[in-house]
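Note that one protein chain is taken out, while the other chains of the complex remain in position.
Then we have subunit A:
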Amino acid sequence: MSIIIPVAVVSGLGLFFGIGLAYASKVFAVKVDERIEKVREFLPGANCGACGFSGCDGLAEAIVNEGVSPGKCPVNSKEGINAIAELMGIDEGEVSQMVARVICQGTWTKADMKYEYQGVQDCHAANQLGGGMSQCYYGCIGLGSCQRACPFDAIELKNGLARIIPEKCKGCGMCVAECPKGIIRLVPVLTGFTVLCANQDKGGVARKNCKVACIGCMKCQKVCPAGAITVENNLARIDHEKCENCGKCAEVCPQSTIHDAMHERFPMD
């Protein structure tokens, strides 16, 4: 008979807690917007975190509660974004697809080496040793930190230069955050002529260090009919809002730094 008391005590505890929890969940119920779940269904569900939230659930909550744009998810398909926008009753506007681009052409043959690096095969580690082994302080280190960060396998390494494969790139921006040199940028897919260099050294120094560096010669600025090119800090920059993709800048560039990045996939080959 003595077994009855312990059984009663434990099952009593269980029952008490069970009822208590059931009651508490009613009393302290938090209203959850049912749209959150629906929005969540239209998100990819990869939980990559590229949107800056804690995952797809986090973004869904932010879209519903904080009015974050449905296009915040860079990986989502156009249909998904439209469906969310419709659900939220807002105009999705021009949610353009983004793609990552490496703003450097300095392969091993183009840019000279400062030293031979034999440490950990990681760009961050190499960057701590005098800013990497390339003579160019601004250029790609080429040890593939971005490649390892890419969840879509869209980056290839060739001759010490990282390159984005546009067909595979979803524009999630993981590589942008990873690159210690900050030379990977997210640009709209339709961006054409681009200055593929980040070097801000004076012309002579830049030319000595890398055969394809922008030397800030101003030729492109002078020839541009749309006035879309400005040279600042010895580096040309194309304003893609103004650019008409005429290609005159690429013709006059003495260093072949400017390329139609949309059509010429890997101009340095």
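Observations on the model:
One rule holds for everything that comes next: contacts are C-beta pairs under 8 Å (C-beta built on N, C-alpha and C of every residue); 3 or more make two chains touch, one makes a residue touch a chain; residues count from 1.
What we mean here is this: contacts and distances are computed from a predicted model.
Between the listed names "ABC transporter permease", "Ion-translocating oxidoreductase complex subunit A", "CubicO group peptidase, beta-lactamase class C family" or "DNA utilization protein GntX", the UniProt record for the complex's undisplayed chain reads "Ion-translocating oxidoreductase complex subunit A". For subunit A, the residues touching the absent chain in the complete assembly are 5-6, 9-10, 13-14, 17, 20-21, 24-25, 28-30, 119-120, 122, 124-125.
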